[in-house]
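Here the complex is missing one protein chain, while the rest keep their positions.
Here the chain labels run A, B and C in written order, and each chain numbers its own residues starting at 1.
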């Protein structure tokens, strides 16, 4: 553990060997003539889960340099690759509930609510016979615990009991360890949301077990945690100091000890902070739009 | 019925006689040296409910010219009178859920969500032992059916089953008939929300029967419906035309027929419109703030 | 004058004769296989200006039923027709300032500010040599007089003096007379903005004369004024009353007298109100996006 991350690809990087890890299957592919790199990590059993630090399930990462730029084409290639992947998860399910997690008022955490804003919701239209499209979509942006006083998992469980969706898609802002992945990576996980290090800091897992319905999570890393940055800076620092002695001491620390050290280096107040790019507003608007369109397209077909 | 209204005081005005109405009890009082007029209408039985067109229960209207003006004192008198009234409804209940109904993106309908933004939510703080204040407050701004695909009553029922509040306070923007009441009237009703004519147009009642918990509604008229305006304009128009004949014809219409006429006068598209003041953004921000503070104060004590 | 309007096409309808009006030239065309109807009204001289009630200049109205619906294609046909028309106005000008007028906090008046939010601004990027695109775009959403205390024309004049654009494009929400035109019409006018009846109510003209630079206005009707509605309802009402006498009296009124009557019918407070559709938030977001993209495309080529 070299700093907190919500990304399976980064957790895979931690396993410092090139040879295959038992129970963890990794496939990489490119998408036609786009610049979108797709990494599919399948955690096949508990051994793999222990090793990777992520529950058994499938994690797909879509990464594109493109996603970070201004684009009058609305990031159509990414949208289409995402829609195609979503369709595989949706299969022949006919009732979907989409939950946009996060705090609308905190820019890097507003991704989920913004996706809901642009979603084509159909549940009431189908009920009234206004449309006869096949997939029923309902949606909620419940807010965060500081706004509601309620755990998000509790809200979703309560709604799922009433609406009885066959699939819940949750959208959430994530924390990455590598700043280079911010705002250009989309992760799909059929394991739902695990208590993480994002802005929102969900304390309880949101998954089939806790909600009673399969949960597909769409996540985009928009922040880095402060200890992560300090941790990353360590090697450079020690190198700059240039003392072999310092290097050796640092080598004696386990990854966990190093992260603890990084945490101690920052005051308790700093642990409650996050790091985010200055152009975060543009990034969140753009990516939320791409995700909305992908869900709309996946639900239409 | 001379145009749709959500205000009990306006429905009372429709009963065109000065003598008491059986089953409907009306009390008016002033609040100390403030300009706040308080009208309390108690519908005591089904006979009164039939006559007034509102369910059995208590309706309190607070009205103040003041509420419409810029005020560096944050409308403290209104806030305190509202808090005092809220406390009477809360009594010794210890668990309250507050629901801000309406669409955050439509200015006159954003009242409910804005109240939630400024609320002091305590449920999670009490659970974690961070505070030990006596009243537990949770909150939700669920959005409208066009955003969620779900009836609001269904969302609240689902959450109430999980959270088990002793009282639900719903805040909603209302429609008034008289433009002079817009943004200066606050209505409290222990009967919850009846399917009305506000911007939000709830189709199903939100009350103890439908949600399973007592529901106290706080409403502020922020819009008028289009047929209401046309209807109101009729008398003036006929008078302007000045033909006794026209007046007589109009007199033959029942109130209901007149309202039907007004509806016919406007195209179907117009029925889906609302009328609101140009300074509605200031008004909604100001009043939502006053209501938040009143709830905060009522829950603290 | 049968109710206030900012649309040249509606003012043209007022001239109740089929034969050509001297000095006013009207051309109508369809756009390929789209449903976009294009009406081009050229006011050629003062005689035409007097007759139409609009300054000498060119007014293009693009109208599409499509614009009012949910559309995963982002209203691409409308965007392209608008971009094509914008390019004709831009010609070989190299410096454009875009001004999004209106109040961001009042939904139907937020069109202008929302357009600015999605605009691709290039002035600083060109200055720093980051890009070498040919057209320089700067942008401002100045807010309304109630927020700034300053007339919008004064702000634009001050900025134009500093930035020296060759063209100012102003975007503003307009008032229509016919509710059927709301949110599906885009008007282009090379005469700028005339003091109108929109939500914003600019008191002073924004045009080449007042700002010192050619002004192209892009306007979308998002509201109707209350007197307009009452006025429109009159014929239906009189017909419903069915008295020949009433009809005759109404016939004696001139259009101006009728409008005065409609104004009198509504209280002074009502004159400061506007009428807007309940789905105005969706409409404004959608159309502002279409306009941003059209400007982006017109400026790129």
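In the analysis below, contacts are C-beta pairs under 8 Å (C-beta built on N, C-alpha and C of every residue); 3 or more make two chains touch, one makes a residue touch a chain.
Since the model is a prediction, treat every value here as computed from it, not as a measurement.
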Option from A:5, A:103 or A:185 whose C-beta touches the chain left out: A:103
Taking the entire complex into account, which one of C:141, C:199 or C:218 touches the absent chain? C:141
When the complex is taken as a whole, what residues of chain C touch the one chain not shown? 105, 116-117, 121-125, 136-143, 145-151, 154-155, 157-159, 161-163
For chain A, residues in touch with the removed chain: 103, 105-107, 146, 179-180, 199, 201, 224, 226, 229-230, 232-234, 236-238, 240-243, 245-246, 249-250, 261-262, 264-267, 269-270, 272-282, 285
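In the analysis below, only the chains that are shown with their structure count from here on.
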Rotational angle, Cα trace of chain A fitted to chain C, multiple of 5°: 180
Distance between the centres, which are taken as Cα means, of chain B and chain A, whole angstrom: 40
For chain B paired with chain C, centre-to-centre distance based on mean C-alpha positions, whole Å: 35
Enumerate the residues of chain A that touch no fewer than two other chains. none
